[in-house]
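Dumping the structure here so I can ask a few things about it.
The other protein chains are all here in position, but one chain of the complex has been omitted.
Chain IDs A, B, C and D follow the sequence of writing; residue 1 opens each chain.
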Amino acid sequence: MKKRTGVFVCHCGINIAGTVDVKNVAEELMKHSNVAHSEDYVYMCSDPGQKLIENSIKEHSLDSVVIACCSPNLHETTFRNCAKAAGINEFQCEIANIREQCSWVHKDKLKATEKAKKITHSTVERVVKNKSLEPISIPVTRRGLVIGGGIAGIQAALDMANSGYEVVLVEKSPSIGGHMIQLSETFPTLDCSQCILTPKMVEVSKHPKIKLLTYSEVQEITGYVGNFKAKILKKPTYVDPTKCTLCDECIDVCPIVVPNEFDLGLTGRKAIYIPFPQAIPATFTLDIANCPGLLPIACGKCMDVCEPEAINYDMKPEIIEEEIGSIVLATGYDLYDKENMKEYGYGKYADVLDGLQFERLLSASGPTMGEVLRPSDHKVPKEVVFIQCVGSRDPELHCAYCSKICCMYTAKHAMLYKHHVPDGQAYIFYIDIRSGGKDYEEFVQRAKEEDGLVYLRGKVSKIFEENGKITVWGADTLAGKDIEINADMVVLATAMRPAKGAEEFAKKLKISLDKDGFLSEAHPKLKPVESVTSGLFFAGAAQAPKDIPEAVAQASGAASKAIIILSQDQLFHSPMVAKVSLNLCTGCGMCVDVCPYDSLSLKDNKAEVNEVLCEGCGTCSATCLRAAIEVKNITPVQIYEMIDASVGG
Amino acid sequence: MVNLEEIKKEAKKILEEGKVKYIIGYAKSSNALMAAPTFVKKPEDIDKLIWDPTCFQNLVKFLIDEKRKKAREKEPDTRPIGIFVKGCDSRAINVLLQEKFITREDVYIMGLSCEDVGVLDKKKIFKKLKGEKPEKIEFDQRKNIVISTKEKTIKIPLKEILAERCLECTSSFPVISDVFWGDRNNRSPKEPFKCLEQIESLSQEEKWDFWQQQLSKCIRCYACRSVCPMCYCDECVVDSINLAITADTTAEEKAQKIKWIEKSPESSENFGYHLVRAMHLAGRCIDCSECERVCPVDIPIRFLNKKLEKVTKELFDYKAGLDPEQPSLVSSFKDEDPEDFIR
Amino acid sequence: MEKILTKKSFPAWIKKLQSYTVYSPEKQENLWSYEVIQNPDKLNLEHLNTVLAPKKIIYPQREIFLQFNTSKEGKPQIKEVLPEEHPAVIFGVRPCDAKAITLTDKVFGEEPKDPYYWSRRNQTILVGLTCNPPPSPNCFCLSVGGSPHSKEGLDILMTDMGDKYHIDSLTKKGEKLIKAAENLFKPASSKDKKELEKIQRESEKKIKREVKDIKNIPDKLKDMFESPFWDEEAMSCIRCGICTYLCPTCFCFDITDELTSTLPLKGKRVRTWDTCQFPDFTMHSSGHNPRPDKASRLRQRMLHKFQYHVENYQDYLCTGCGRCISLCPMGIDIIEILNKVIDHE
Amino acid sequence: MAEEFEPKIIAFLCKWCSSAGSDLAGVSRMKYPPNVVPITVMCSGSVSPLYIFNAFQKGADGVLVSGCHPGDCHYIQGNFYARRRIALVKELIEYIGLEPQRFKMSWVSAAEGKKYTQIIQEFVQELKPLGPQKKLRREK
Partner (left out) sequence: MNENIYIPKLAKIIKIKEEVSGSRPIKTFRTQFIEKNSFSHQCGQCAMLSVLGKGESMISISSSPFEKDFLQFSILKMGRVTSALHETEVGEIIGIRGPYGNNFPIENWKGKNLIFIGGGIGLAPIWSVLHTALKKKKDYGKLTLIYGARTSKDLVFKEELEKLNEKMNVHLSVDVEEKDWKGYVGFVPQNVTDKKPSPDNSISITCGPPIMIKFVIKALEELGFEDGQIYTTVENKMKCGIGKCGRCNIGKHYICKDGPVYSWAELKTLPQEY
């Protein structure tokens, strides 16, 4: 049957009618052989306006409508609902934007009217070839996956589990806790990091809805929102946690010592080890990379002494497959690599530390049991230089962005140093102080005033070791002079970088990264925790540098977004998706290559669309040399007709 | 040096062993200046085979026919097709592999190096002969061609009558083959795109006049697309009919087939056709120049393809047909792709 | 009426033909093509085969049939578009191409007559040129009932006699053309006539290609419809339209609508050449194709020319111009095919 | 006096950035000449070269393709494919002698109402002296 289209031209008061002869537009379109009715009205979006459309649809048996009005961003939904209420498919309603793109930007009434006719005509051509579509429904696996067991991952997992959904939490290291568990005390309240985090870690381990997979890595995620499949590699720890009694006998006999990651190399650990006393899960891990060999002939001392026979050299890597509805990514951060900051002696001089190392020095459970001693000679440092913005805010050489937390933790570091060494002197080189956050500014002021920290505005040009001292050359730009400090220790507030391997991981998941390598959110303001791939959410420093409260807040946000998906029986997806003409497709696979969503694949030498993954961008359609693929309701034939109408032909 | 007897020996062997379904090669045609494709099915027919600079045709085109035929058969003979392949032709095979139109198992590639020669340009010879019918041709030391007509015998240096693309060829030997004859010397013409300079140096209006004059000659016999090994679609996008009809093609689909160009050989439509053709060959054309050779009205079609070949090389460092594994030009991008033309 | 015209006076004759559009072969780069003469002094009748036969002037590749204009209410307007009244002369027509026009005359002349063809045809005067030497190495007019000096279809036949032309006026139209510049012509002497005969005899000898035993071809073909011969012969065909588009006798066409406006709907209906070599030529809209492969299409071309047309019009639909041989990209040679047909068991 | 030539321009705008940018120009009541008729597509990556050739055949005097800035594509990388494809089209149509000014590509973000306005103003100014595009246009 020939389409019976209705055209409704809105005056929008004088917003449109002031510049466009709306009656003339309606009359002109009436000449179109598919237009069965056309009229104008002062406010189409008003209740009477919508009623008018509904009535006309019924009265003239219309099967499609074009509303010539404001931008579709404003009232497309309104009018589609209105069309639906009158009994026609919502996808048979299209908007001709004659306000933002016409009446508001032109003055000449005659020319604006001509343009409005073309826009409306073009939209009529489109709607005439529109198909009635129904949203695609997708079933949901009501189970979540959290990747990363730092504070953000822990928080997200707990929130989801406490809402009643099963959660799989995957952490690549032997224990959850992330970087937060390494910290001493936290700003601005100075409460002990471990004290506040360990209860949460325990909660995770005890939670009946959380399946914790430590020492594990997500290898592959396939599927789509509501229906992901995750392939997780569980690396062997060679220690059966159910048998291990944490007796430490194995540590005593292990001959291998390697730098301890938890203490950032300030201490050593054995090849068989527990990352830190409160580790969750509380068990040992045999570090195969450093162990002389699993063959008992090579060493085998640990196995010999293990009375409960918890050590099992035959443990194999395990692939665990999980079906998942939604995913929270909390892969965290690492510090900017030492290699990049050689000019500050970072990695070269034992007494030039980064922020995390200093945290360990301050920590009561750290290598020095909370005493501030310099690593080289275990003396109490009397003069300490703190340098901010190491690697951050340096677009020429390093990272362009601000790592955000350094101002605060440096103030904290200096303050805690002074608490430990009241007669010590702390200098802080800074560019400027950023202390936006609840009680943050007060914290910094307190540090300055009560603890007598010396803040020097300026950059450090060179650091070198001389006579057991570390000489720091810098500039005080406020005083306008060069400064030389012979310090006992230097602490660098190194930039935060996305965790190592995050880029590769993101590539696997087809998540886009921003220019700095952080996860790229779907919208910087309105969709800050969503990725462009639906069903995938971000939490914590993987997305951008964040402090603890922000990471926790975002984690809860991501969890609630993930729960929105898990809480539904089924999801709905826009039906404006790609469609393949099998008889034209030759199976060259170019569309598969260009699809940003992996929604296309080749099956029996023909392209196949996974409608749930397709977002309808149409790049495939422009790439195909054979016109064998198109996006429903914005097909090449529709564009072809629209071009005709738009040139006024 | 390529030795025809060796080729025949191999041809005979693979036919006798039943290793290939048949061999697509060259044989003499009624025109002494042009070989004709031949399809050798039996070992006793191998003596038809020839190899010399009159072997113009890019035989890869016939793999498309073969694929179609195979698709129609209930129990197709799945043995590979033996095929004579020159340097340029081999790149066509690579593109077909890249676009998954054929698989490596479908072909037994009999690679032939053009060595320091190439193929003739019939039009250049025609000019020299001034319309006389060549009765016999011989090649003298791969340097000269000796053409005998009724009236006389003339000797022309091969360089003067080789096809342009052969003079500009960068790799005159197959980049992919199962058996190979001849040498693998790379030629490196100093300026591979020099032939474009003349057009490129024209003003905008002169360019238009040039192309307008050339393309308005087009009679839309579609020989250029019929001969092109890259034009393997069942139905060309510019055709307004719906050829690729299957039992489940709906009336609506047929009715909605877009008429991107009209059948009339008007200037606008001819441009429409040739622009689409050139675009669709961007990053795919391997410069076998068959399109230009077959054009009955002498449109310099190669200059369109060659231009995009140049653009593709210069802007995207992309070259067609060298690697079947590389992604297609238009289905890939680099972050550093130029965008100085974008506002 | 036989006359003599010196080559020197030839341009003067053409200059007298101002009321006509005068076409003649013109060399453009490597190719000869019939074009409207701009400069009679530069006229050159030593042409080889033109790519397209003069068919293209009488039966152009594109012809507008009608224009239409519709409105939503009211009846559509249809306007017939006939070619403009404009008499034309074509010089240098090769006898084979002229003969070809007599063949298309029959097809388009059969009732109901084709008004577009005849409107151009009636206004066109064909001035032929004896082929000495043959314009193509693939000429075989003698095999299909023609000759290099055949008069069939021509209004005037010119023969190059060195510094002069022998002019044989064959029709009233031809007479009229000579009358336009009568004083330029001299009557042909008996010596001229003798020389002419000699030239004609020689010209026949120069035709080197021939089809054997062509009289038996139609019968032979009748029994070969089912033969696998066609599959073999068509193997190297690439289904382009060169052989038929360039053929002076092929006449198949398509009719399509072209739009010029969509609101309101306006456009024109046009005729364009078409060819039995294109796969869509016979394809039904259901997708069924009675001639689904290139073998059946090559067979159709051969059978139409040498069997069906003979049955209907007692003449081959081929005049031996050799274009399809010279320009087939794959070297398919109609003479060889016919000779194989004769030898076919 | 003869009326001044008013070029007809077709603009393929991506829905998320450029069309939104042109909406912003409207909301901000910026003024530009009414010569452009926008066709909103989902992504600049979906603009086939056929659309561009077709617009010229149908009589467009100028064609604009506008998408999101690199990296901002709503569909992650559609505009990168567009950039490559359009570069080819641009080179090709210049090569055959169409005035290069008749075909433009731009990046216009949702925030760049001003830029959109400027692009249109410049485009119209550049096209006016060229007169109607007849080279690729179908006879009517």
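Everything below uses one rule, namely that contacts are C-beta pairs under 8 Å (C-beta built on N, C-alpha and C of every residue); 3 or more make two chains touch, one makes a residue touch a chain.
This is a predicted model, so every value here is computed, not measured.
J.: Taking the complete complex into account, tell me which visible chains touch the one left out.
T.: Within the full complex, the chain not displayed touches A, B, C.
J.: So one chain is hidden, and I want to know which residue out of C:114, C:155, C:168 or C:233 touches that hidden chain in the complete assembly.
T.: Once the missing chain is taken into account, the touching residue is C:114.
J.: Touching the absent chain in the whole complex: find that residue among C:12, C:45 or C:259.
T.: Hidden-chain contact among the options goes to C:259.
J.: With the missing chain put back, which residues of subunit A would touch it? List them for me.
T.: Touch with the absent chain occurs at residues 1-2.
J.: Counting contacts across the full complex, list the positions on subunit B that touch the omitted chain.
T.: Touch with the absent chain occurs at residues 242, 250-252, 254-255, 257.
J.: On subunit C, what residues meet the omitted chain?
T.: Subunit C touches the chain not shown through residues 65-66, 68, 70, 75-76, 78, 80, 82, 107-108, 110, 112-116, 225, 251-257, 259, 265, 267, 269, 274, 276, 281-286, 288, 290-291, 296, 300, 303-304, 307-309, 311-312.
Just so we're on the same page, only the chains that are shown with their structure count from here on.
J.: Could you please state the distance in Å, as a whole number, between where the Cα atoms of subunit C are centred and where those of subunit D are centred?
T.: 47
J.: What are the residues of subunit C that contact at least two other chains?
T.: In subunit C, the residues touching two or more other chains are 258, 260-261.
J.: By residue number and range, which residues of subunit D touch two or more other chains?
T.: Residue numbers touching two or more other chains: 49-50, 54, 77, 81, 85, 138.
J.: Can you tell me which positions in subunit C touch subunit A when the two form their complex?
T.: My answer: residues 71-72, 259-265.
J.: For subunit C, which residues are in contact with subunit B within the complex?
T.: It is residues 29-31, 48, 51-52, 61-62, 133, 135-138, 208, 235-236, 238-242, 245-246, 254, 256, 258, 270, 272-275, 278-280, 283, 285-287, 294, 325-327, 329-333, 335-336 of subunit C that touch subunit B.
J.: Under the definition above, what is the set of subunit D residues touching subunit B in their complex?
T.: Answer in residue numbers: 49-50, 53-54, 57, 70, 77, 80-81, 83-100, 104-107, 119, 135-139.
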